[in-house]
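Of the protein chains in this complex, one is absent; all others appear in place.
As written, the chain order gives the labels A, B and C, with residue 1 at the start of each chain.
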Amino acid sequence: MSQLDFSTTLGNAWFPAPIFTASGCASSGKELAQFFDLRDMGAIVTKSIMTKPRAGRATPRMAETPSGMLNSIGLQGPGIDAFLANDLAWLVEQKARIIVSIAGETAEEFASLARRLRGVAGISALEVNISCPNVENRGMVFACHLESAQTVIEGVRRTIGGDLPIIAKLSPDVTDIVSIARGVIDAGADGLALINTVLGMVINPNTMRPHLGGRTGGLSGPAVRPIAVRAIYQVHEALPKVPILGMGGVSSGADAFELILAGASGVSVGTASFGNPTAIMKIQNELRQILTDKGFSSLREAVGFAHRPESSVR
Amino acid sequence: MSQLDFSTTLGNAWFPAPIFTASGCASSGKELAQFFDLRDMGAIVTKSIMTKPRAGRATPRMAETPSGMLNSIGLQGPGIDAFLANDLAWLVEQKARIIVSIAGETAEEFASLARRLRGVAGISALEVNISCPNVENRGMVFACHLESAQTVIEGVRRTIGGDLPIIAKLSPDVTDIVSIARGVIDAGADGLALINTVLGMVINPNTMRPHLGGRTGGLSGPAVRPIAVRAIYQVHEALPKVPILGMGGVSSGADAFELILAGASGVSVGTASFGNPTAIMKIQNELRQILTDKGFSSLREAVGFAHRPESSVR
Amino acid sequence: MVGLAMAGINRSAAQLLATIVGNKKVGQYHQILISVGDLVAQCKPGNFVAISVGGPNSKMVLRRAFAISRTTTSTQYGGAIELIVAPHGNGSSWLCGLVEGEQIDITLPLGTAFGIPTTNVNALLVGGGYGSAPLFGLAEVLKERGCRVDMLLGASTGSKIYAPLEGKRSVNSLRIFTEDGSMGETGRITSPIAQLVSELQIDVIYSCGPMAMLKAISEILDGGDVVHQCAVEEAMACGIGICMTCVLPVKDEAGKINNLRSCIDGPVMDGAAIEWDLVGKTLVL
Partner (left out) sequence: MVGLAMAGINRSAAQLLATIVGNKKVGQYHQILISVGDLVAQCKPGNFVAISVGGPNSKMVLRRAFAISRTTTSTQYGGAIELIVAPHGNGSSWLCGLVEGEQIDITLPLGTAFGIPTTNVNALLVGGGYGSAPLFGLAEVLKERGCRVDMLLGASTGSKIYAPLEGKRSVNSLRIFTEDGSMGETGRITSPIAQLVSELQIDVIYSCGPMAMLKAISEILDGGDVVHQCAVEEAMACGIGICMTCVLPVKDEAGKINNLRSCIDGPVMDGAAIEWDLVGKTLVL
């Protein structure tokens, strides 16, 4: 049997392996690096960085739910300056592949973050987390409205120029994810990240009030995997040429395989790392085995396989 | 300690207890009746009935998912004539309280179903399941679009007259559930049922194709409970006077209590009955105990309690 | 002749916390004995049970269905049922990992039973894999009625043949087929059926096993007057008739095809009434 080609691409960025961290679920990378070598996975996707340092939301910031969890971190982070000086510099030094996630409160903030990252060496791609509230438009989430989503991506595209792939991260909390996906691609995104967390709430039985400091939170973990698979499948069906970084509830190689069959070219792992610090390595090894066992000679062949007519066998 | 008032109302319909079956999860009622007395629960909500007999979707129709399941039944049912003659007649005979759920492919079909039910004795309320595809509008789900949702409810309201409460059942798969909720109330609904299943997909690792005959399916069970709580909370916050029949992943009294605190006046139980035929009785008994333990003198006091300022204690 | 039990709801069904009183590995299967008290009297060959799996913190929300293989009564633990479980996925593997004394939440008996002829007929019992499980109990009942009972068992390989020694005594002949030839004759279980039907003047075939096997038998019998009582296995979410996930297209007497629930109008169904070619297809009424 020939060697499996496990590499993948997102736009013009190439990665030797298809498993990534999920934004906000690997901090600055240092913390996971004591459990495995960051270079062994596809890439680290950094937590979404904003212009200024941010303290995030009030605690409690998490609630465990059946096969999932809610979080309301509120994008706590050091701000772009400290991020570039410390976190990014460290990651570059480690020779890890890096996807930087950015978030803003206004379309202008996204663009100015992109400007700061333009030309910074060692970055493979930019993930644009538009699943955050737009302070200029009644706190509506950018990714929930076509125009605001497009405005952000256009601004980033214009600022960053043509080289660095832009991956727009979408929220599943919309009536029609395909139209948002198409819109951000038209606006200049090279790829899509699907899905961010699903809006949820847990009420504390003791206080009888919303448990999270932020009242609502984002649902992640295996509970949401069927929603992620559906979103990836729908978008890949409509836009088969657009690369997708899939995520949502992946905690095994079989889960990652499911997202890839649906249309993901790469898979981010978030919540699973909380439950198991070596989850990413486990998932990556299991996925390699599954692809080999199924007779695929490359990861690429498996991407979107679920869309082929039943008659096309392996 | 005084007796707990466990009764509830949805519009002008009164129920001695707040736990109901969920539409499509209790068949015609006969099947559960061998495990407990149907009169002991709030009411049976029938499966959504359409005009003509319907065979539903192809099998496989279900896939288990982490803490949940997908279904793609496709509204299999006997049609309104056989339903009235057999299922409804039997339920009336049992002296069960009955909420009839209706579904249609066109707004006109909903109205004509309402016409058939007008004046039929023994029905407490009508649940209008608008979470199904509108064949006249590219198969778009009625509940996902304000106008189509409103058109259905207006038609039903006009036909049914003023007596029977109309409960509009909404889909969580929308960008802004509050605007849909407000819209259907404006259009004449007396209450809301929240939430229907969340659109999802599972890919079969063996065939490497979507597992369900209908490709996508509806996600239900504990996995979706945080989404249900959030939807109920958001809608109750915006429309505190509108009664809500809550549902989504309830499998214990504590779960039901959570939905009630969020704003539900009654709670439907679906998937939990598949895993446990006596789930409804268990949930109802546990809920009664919790309300008593917390010192509530009536269920009604607990409805929407999570919205009261932290300072208001029990 | 052989009336098909179209019971609808199985009125004897009850839910209980039952104790595991035995768990033995037999080939690739686990023979699991569960104490269920007086309910054994209600369990007929063909009926199944639905079991809650994974314990109190389980992410598995649905029950798993298993055919009742045999019923016994002992002075030690009273009435008990036996299941033959293949450790396949998470649910069945969990069940196979239970030890004596542990308790499970179980609903039983569910579904239709094999119809038992009122006169002595010639019966052929065909079991694929763990599908043989309910056939040994059935064979005993048929022998008591004075029937001639022959049996065919098949599987891909020998370790997937479940054929208890005691069971063999109750049949007139037993032939075993494996696809890899590791046990009995080499080949498919369906290959000898046509010949046996005419040689042994078979009146009724009782079958249990994979859907493809049941379908193949129905096709072999098509047009003839051999009755085919088959125990089907469709994915079931509830097992008690409330979810509509387990349907099969079945023709009624007037020739109308309808999606029937295999959990309450089955699992034992009339093989000739099932529209095998429509299984997994969208039915238009």
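Rule of thumb we're sticking to: a residue touches a chain if its C-beta (ideal position, glycine included) is under 8 Å from a C-beta of that chain, and two chains touch if they have at least 3 such contacts.
Everything numeric in this text was worked out from a predicted model, so none of it was measured.
J.: Thinking of the complex as a whole, which visible chains are touched by the chain that is not shown?
T.: So, spelled out: the chain left out of view touches A, B, C.
J.: Tell me which of C:Q15, C:S58 or C:T72 is the one touching the absent chain.
T.: C:S58
J.: Using the definition of touch stated at the top, determine which of A:G161, A:P240, A:G275 or A:G295 touches the missing chain.
T.: Among A:G161, A:P240, A:G275 or A:G295, only A:G275 touches the chain that is not shown.
J.: Pick out the residues on subunit C that sit against the missing chain.
T.: On the subunit C side, contact with the omitted chain comes from 53-60, 90, 94.
J.: Tell me, which residues in subunit B touch the chain that this view leaves out?
T.: Answer for subunit B: residues 66-67, 222 touch the chain left out.
J.: Suppose we count only contacts with the excluded chain; which residues of subunit A make the list?
T.: On the side of subunit A, residues 24-27, 30-32, 34-35, 47, 52-62, 64, 66-69, 71, 73, 76, 213, 221-222, 251, 271-278 touch the unshown chain.
We adopt the following convention: only the chains that are shown with their structure count from here on.
J.: For subunit A and subunit C, let me know how many angstrom lie between their CA-based centres, rounded off.
T.: 47
J.: Can you list the subunit C residues in contact with two or more other chains?
T.: Correct list: 59.
J.: What parts of subunit B, by residue number, touch at least two of the other chains?
T.: 66-68, 221-222
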